[in-house]
Every structure is written in structure tokens, then in C-alpha cells.
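Only one protein chain is missing; all other protein chains are in place.
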Amino acid sequence: MKKLISAPYLVWMAVFVVVPLIMVAYFAFFANGHFTLDYVANVSQYANIFIRSIWLAAIATVICLIISYPVAVILTEADANYQGTLLMIVMLPMWMNFLLRTYAWMTILGNNGILNQLFGLFGLGPFKLLNTRGAVVLGMVYNYLPFMLLPIYNVMAKIDRSVLEAAQDLGCNRGRVIAKVVFPLSLPGVMSGITMVFVPAISTFIISRMLGGGGNLLIGDLIEMQFLGNSYNPNLGAAISLVLMIIVLLIMTLMNQFDADDRPLI
Amino acid sequence: MKKTSVLSKIYLLLVMLFLYVPIFVLIVFSFNTTKSHSHMSGFTFDWYVKLFHNELILSSLLNTIIVAVAASICATILGTAAAVGINSMKKLPKAITLNVNNIPIINPEIVTGVSMMLLFVFFAARMNFEFGFGTLIIAHITFNVPYVILNIMPKFRQMNPNIYEAAQDLGCSPAQAFFKVVLPEIMPGILSGLMMSFTFSLDDFVVSYFTNGSRAQTLPITIYSMTRRKISPEINALSTIIFIIVILVLVTKNIYERKTAVKKGVKL
Partner (left out) sequence: MKKYLSLFFAFVISAVTVCGCSHIEDDSPASEETGDANEEMTLSVDNPDYYKALYGQNITINVYNWGEYISDGSDGLLDVNAEFTKLTGIKVNYTTYATNEELYAKLKGGGSSYDVIIPSDYMISRMISEDMLEKIDFQNIPNVKNIMDKFKNAEYDPDMEYSVPYTWGTVGIIYDNTVVEEENIGWDILWNEDYAGRILMFDNPRDAFAIAQNLLGYSLNSEDPEELKRAAEKLTEQKKVVQAYVMDEIFDKMGAGEAIIAPYYAGDARTLMDEYDNLSFAIPDSGTNLFFDAMCVPKGAKNKRAAEMYINFMCEPDIAYSTTEYIGYSTPNRAAFDMLDEDERQDKIAYPDDGFLKEKTEVFKNLSNEANQQMQDLWTDMKSAEEQTQNRIIMPVFMLLCILLSVTVITRRHIKAKKDIF
């Protein structure tokens, strides 16, 4: 009886998760009912977009890691009474709709935007900030920073305090404790943080459209263009989606090598 | 453990600035008399008044809430039942199910959206239905269920497996045992799954973008189409209101959690 109770779920997942993915594969390989490798082969035409997306997403991931690791350390070291509140304050912007957050940067980075006005006060600029790759990376960092911070913090918060104290008793200073004890123990968090930032960053189409000016296409833009945008071609779109899925799968397997325990969730 | 050093305080402050300045810029310019978002030329509440008269935004807000409530409740029911079943599965089927469960979480959102769109198009043509609330809610349930399950599974692991049998030994029917003993144990997981689904649904843009059709515009989709036209500071006003709601909800949640923690005698 207990097994039957999960039947609706199993059917649901089969129909709405597995079948759709099979359909993506079908569209990628079959046009009008005939098998063809054309579309998948055509994807190589857009190799530069893939390289660009991977590159920008990788930069954004590294920056997220560099920014959020110290924050996680500081949070775990803070007074236990305030940790929850501090974490809430850091996470709060994430609850805003991400389109609105990205839109905010549009207004800040413009040629006449606030940042350039600020530079203007010192007689600098105006700099071209909006519609550049830098802006796209900034958008990714801003939007996905919490995805990096939270898993790292979660893992760190679980580290047994006595282990750290033991290390200190054995003569480690703070830096060495972090490097020799905290960092290795926090690796699973870092790894899941990396995938949680990298995957959405590589496949975004809103950030690149709003902050990249339409000239810096990413994989997401390319897929969107084939389905609802200016060059309708669902077969090609499905082929690109398939390649994207494989890239993500590869990265996941790579990162999973580091994961011993269950990955912490959000 | 020890006092936070000045340096870390400064660092934290800088990160906070980075996170909050854009939002405050949005808020400040929601009170601007002109449409400019770089020069303040006066103070007004006009954009708020206009926002509350904007039928498109109000109706899409309603749509968003309908979809989020329906999807999160369905996902929670489906997910809770599934978690109970998965928990009693053998090792191999369990591993396979949990892996399938992870697909929507790992998969890039755009691929989830596109794949569901292909499925719906396939069926829409054959079964003569249209994209709308139906497809939207199905899509939302699909990306929500995995999170519900992942929230509940650890509760099963923490639960003592013997209490279910103990309850039955003491004369409960299996159903009674489940509702009286098991359900309360996993309730915190169910609730956090529900909350998580609800917020994901409220905020989702990408999957909705591909599956909403023409009849069920949600708020994120309306916001997107607003940013692609003449931009009105109503969008800033909307951001301000959303921000205030978010603060209120999170603060209440925080206070509530603290209170219950104090009640239980647990130190946070």
C-alpha cells in the first residue's frame, strides 16, 4: 500500500519530466519524422557562443566564490544570537524578483546613470558600463551570489566548534585554522555552490538581454531566439538545449566527485 | 566564539552595500516626479497611485497568486505522498527515483521550460486545449515537487522508524498511525516544502515564459514586458512595494521562529 502512494508522483515525473526531455532529444534528431544529424551538427556553428557563455559563467562563479566565502566565514564566527538575523539581511535582496533586480542595474550602469554621474563628480568618465560583458557578469554575480553563500554557510555552520578549538590549541592561528580545517570541511558546500551558480549563469537569457545589449548572446538567448524570438527554429533550439544539458551534466559529475555527503539544499 | 573584527565588519558592510544599493536606487526613483532614473526632480506618490490603477499589473498579480497557491498546494500533497512511498522503497528503485527527482533541480530552467513547452504543444494540438492556467500550474508543480520531497526526506531519516510500528501495536490502524504519528513528525518538512514551492512559484519567470500562452500573464512576465517598452516608474513603485512585503514577511518569520525556539528552550 505504501508503495502505491507514490504512484501518482512517479507517473507525474514520467509524464512531465522524462517525456519532455525525450521530446527535446526527438526534436533535436528528427525533423518531420526523419532522422537527421543536421541540427546537432549546426550547433557547432555557435561554438563561440558556448565558449562565451562558459567563460562568463565561470568568471561570475569565481567572483561569487571570492565574495561569499569570507562572508560565510564572518557569519559563522558572529555571535550565535545574531547569525540568523545577519543571514536574513544578506539573503533578503534575493527575495526580490530577479527581473527587478536586473532592471535596477540597467538604470545604474547607463551612460547617464548614477555610477557615471558619480564618476563625473571626480571628472572621470563617462565609461561604457551598460551593454558590455562586464555588465553581464555583474548581473550574474548580483543575482546568483546567495546561491553560493548559502550552501557554504550551511556546511560551515555544521562544522563542530571543538574541532576548530582543537586546531587552535595545537597552535594554529586563525588563518591556518581556516586554511587547514575550515576550508577542507567546507568543500562540499563550495562545490554545490559552484554548480548552483554556474548552471543558471550559463543558461540565462534575461541578464544578457537586459545588461548585454543584445550583442552579447549567451546560450540561453540562442535557445530563446529559436522558440519565441526572432529566428523560429524549434529543431535547432532543441539541439542547442540538448548540448547545454550535456554540458551541465558533465559539470555536475565533475563536481559530484567532491561530494561525500548529501548536498545541502538552498 | 569571538568578536567580529573591524575588518570583517567593513567587508560585510561593503557586501551589504553591493546587495542593497541597487534596490535603494529603485526605491528612491519611485518617488521621482519625472520619468528619469538618474536625476531627482521632485517628490511624488503619483506612480504608486498609477500603479494601483494599472489593471494589467493587478490582474497579473492575482494570476500569480492563483498559480502559486494552486501549484504549491498540489506539489506539497503530491510530494508528501511520494516521500512516504519513496521512504519505503528498496535501495535501487529509491536511488533511481531520487535521481529523476533531481532532474528538474539540476536542469537549467530554460531547458525545463522549453521541454515542457514542447510537450504541451504536442498535446495541445492533439487534445485541443490551450496554454493557460492549466499548463502554467502543471509546469510549476513539476519544478516544485522535487523541493518538497527533498525537504521531507531528511525528516524520515531523523524519525525513529519504530514509532510507526509501536503505534500500530498499540491498536492504531495503519492510516491512524500515519496521521497521528508519522505526519506530525514530518510536518516541519512539509511546511518548509510548501513555503519553498510557494516562493519559487511567485518568483518564477523562465518556465512561465515558455508555458503561459496568452491567457495567464503572471507578474514576472508583466514586469518583463514592461522593461521592454517605454519604462514607467510604476515599475520602481512596484519594486518598493514588493521589497516592503518581503521585509515584513521575513521579519515576521524571523520573530516567530525566535519565539518558538525560545518556547522550546532552544538557543538559536
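Lettered A and B in written order, each chain numbered from 1.
In this text, contacts are C-beta pairs under 8 Å (C-beta built on N, C-alpha and C of every residue); 3 or more make two chains touch, one makes a residue touch a chain.
As the structure is a computational prediction, the values presented were derived from the model and not from experiment.
Enquirer: What are the shown chains that the omitted chain is in contact with?
Expert: Taking every chain of the complex into account, the missing one touches A, B.
Enquirer: Have a look at A:54, A:67 or A:88 and name the one touching the chain we're not showing.
Expert: Considering all chains, including the one not shown, the answer is A:54.
Enquirer: Looking at B:120, B:143 or B:164, which residue reaches the missing chain?
Expert: B:120
Enquirer: Out of B:24, B:45 or B:256, which residue would touch the omitted chain in the full complex?
Expert: Answer from the full complex: B:45 touches the omitted chain.
Enquirer: Just one of A:73, A:217 or A:245 touches the chain that is missing; which is it?
Expert: Per the contact definition at the top, the residue touching the missing chain is A:217.
Enquirer: In the whole complex, not just what's shown, which of A:7, A:179 or A:254 touches the removed chain?
Expert: Within the whole complex, the residue contacting the unshown chain is A:254.
Enquirer: Hey, which chain A residues sit against the chain that's not shown?
Expert: Given the touch definition above, chain A has residues 45-46, 48-49, 51, 54-55, 58, 110-112, 128, 130-131, 213-215, 217, 222, 225, 227-234, 254, 257-258 touching the missing chain.
Enquirer: If the hidden chain were put back, which residues of chain B would touch it?
Expert: On the side of chain B, residues 35-38, 45-50, 52-53, 55-56, 58, 117, 120-121, 124-125, 130-132, 135, 213-215, 217, 225, 228-231, 241, 244 touch the unshown chain.
Here, only the chains that are shown with their structure count from here on.
Enquirer: Just how far, in Å, is the C-alpha centre of chain B from the one of chain A?
Expert: The computed centroid separation for chain A versus chain B comes out at 17 Å.
Enquirer: Tell me, which parts of chain B touch chain A in their complex?
Expert: Touching chain A from chain B are residues 1-2, 4, 8, 11-12, 15-16, 18-23, 25-26, 29, 37-38, 78-79, 81-86, 88-89, 97, 100-101, 103-104, 106-112, 114-119, 122, 138-139, 141-142, 145, 147, 150-151, 174, 196, 199, 203, 205-206, 209-210, 219-220, 223-224, 227, 235, 238-239, 242-243, 246-247, 249-250, 254, 257-258, 267-268.
Enquirer: Where on chain A does chain B make contact in their complex?
Expert: 1-10, 12-13, 16-21, 23-24, 27, 67, 70-71, 73-74, 77-81, 83-86, 88-90, 92-93, 95-101, 103-108, 110, 112-114, 117, 142, 145, 161, 164, 195, 199-200, 202-206, 210, 220, 223-224, 227-228, 234, 237-238, 241, 244-245, 248-249, 252, 265-266
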